[in-house]
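Following: one structure in structure tokens, then a few remarks.
Apart from one protein chain that is not included, each protein chain of the complex appears where it belongs.
Moving on, here comes chain A:
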């Protein structure tokens, strides 16, 4: 998994507000050479979250990136030193084995053979829930439109919102 991918991912477990950036636990990092393509890098630079990239590169063992995001003149200039560093960090560093950790919940998304597994477990996916006060604050799942209508009756009485 490359850092360009890491820069796009966040934890999407239900209820998590701050799932980006994921912390990297690196077990095996390798470097694979990739053809240098300055147009692609310039195009991508605008979309990258810089701080997250610097932090992630550091946890993979590469500390050459400047702390602050350079401004546009550096990118557009003919001088390729910065672009080369960006190229190396973004595309040539690979996390083969390890995990991505959610900063809020600590949940680990494993990375095996370079492929991150971002699937959520059954209880982490958002389900529609409504609070039915008739049963004394027990959350009841809305299973059918009929349930929702019943819920609405209750909630309208108590001026609550049905999700």
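Here is the rule we go by: a residue touches a chain if its C-beta (ideal position, glycine included) is under 8 Å from a C-beta of that chain, and two chains touch if they have at least 3 such contacts; residues count from 1.
Rule of thumb we're sticking to: contacts and distances are computed from a predicted model.
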Inset, instruction - For the chain that's not shown, choose its UniProt protein name out of "tRNA (guanine(10)-N(2))-methyltransferase", "Small ribosomal subunit protein mS29", "Pantothenate kinase 1a" or "Exportin-4". - result: "tRNA (guanine(10)-N(2))-methyltransferase"
Inset, instruction - Just name the one of A:30, A:63 or A:115 that touches the chain not displayed here. - result: A:115
Inset, instruction - Using the definition of touch stated at the top, determine which of A:12, A:69 or A:105 touches the missing chain. - result: A:12
Legend entry - For chain A, the residues touching the chain missing from this view: 1-2, 4-5, 8-12, 19-21, 34-35, 37, 39-40, 43-44, 47, 49, 91, 110, 112-123, 125-128, 141-145, 148, 163
